[in-house]
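Shown below is the structure under consideration.
With one protein chain withheld, the remaining protein chains of the complex are depicted in position.
This part shows chain A:
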Amino acid sequence: MAFTLDEFYKCISDLYDQSKKIHDRWQLIETSKGSYLIYSFIDNNCLKYEFHIVYSESYSVPVLYFNISNLDGSLLSLDDVWKLFMHKKTSNMYETITQQEHPILHRPFFILHPCHTESLLRKVVDQPTKKRFIFWLSIYGQSVGLPLSVNYAID
């Protein structure tokens, strides 16, 4: 079940509003080339995680872009990233990590390739758009270390 661009924008702006309400740290970035959400935090090992939710025109679904870096700004390699999440490897979703240029920032990011997103979203086809969006984010995000408060799933 695809998202239209308008539905996507509605979803990210809702998530952003809710984030503000619960003092979470999502940021909404609005540019002339499109809007996207950023969530970043530094974990207890001083690794900086940065997640971006960006719309994919070709798949008509949201895509999770992410990078993990050291405090000097150097990025972890794909092998390092895999090692980091090895213990979470419960599905073959992992194998869909690849590197791609961020469509707005034009910098390399890892992505969970959107080729399976639509079939995943078919499982919640009856749900309203916002629910489908959170469903997608919780599944894709948890496999790469994105913390998502349960509050987002509660109306």
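The definition used in the following text is that contacts are C-beta pairs under 8 Å (C-beta built on N, C-alpha and C of every residue); 3 or more make two chains touch, one makes a residue touch a chain; residues count from 1.
To be clear about the criterion, contacts and distances are computed from a predicted model.
**Student:** If you look up the hidden chain in UniProt, what protein name do you find among "Ubiquinone biosynthesis monooxygenase COQ6, mitochondrial", "Ubiquitin-like modifier-activating enzyme ATG7", "Vacuolar protein sorting-associated protein 68" or "N(6)-L-threonylcarbamoyladenine synthase"?
**Tutor:** From the listed options "Ubiquinone biosynthesis monooxygenase COQ6, mitochondrial", "Ubiquitin-like modifier-activating enzyme ATG7", "Vacuolar protein sorting-associated protein 68" or "N(6)-L-threonylcarbamoyladenine synthase", the omitted chain resolves to "Ubiquitin-like modifier-activating enzyme ATG7".
**Student:** Which listed residue (A:K33, A:K83 or A:R107) would be found touching the missing chain in the intact complex?
**Tutor:** If we include the chain that is not displayed, A:R107 is the one touching it.
**Student:** On chain A, what residues meet the omitted chain?
**Tutor:** Within chain A, the residues that touch the unshown chain are 20, 22-25, 27-28, 40, 42, 44, 46, 48, 50, 67, 69, 71-75, 77-78, 92, 95-96, 98-100, 105, 107-108, 113, 149-151.
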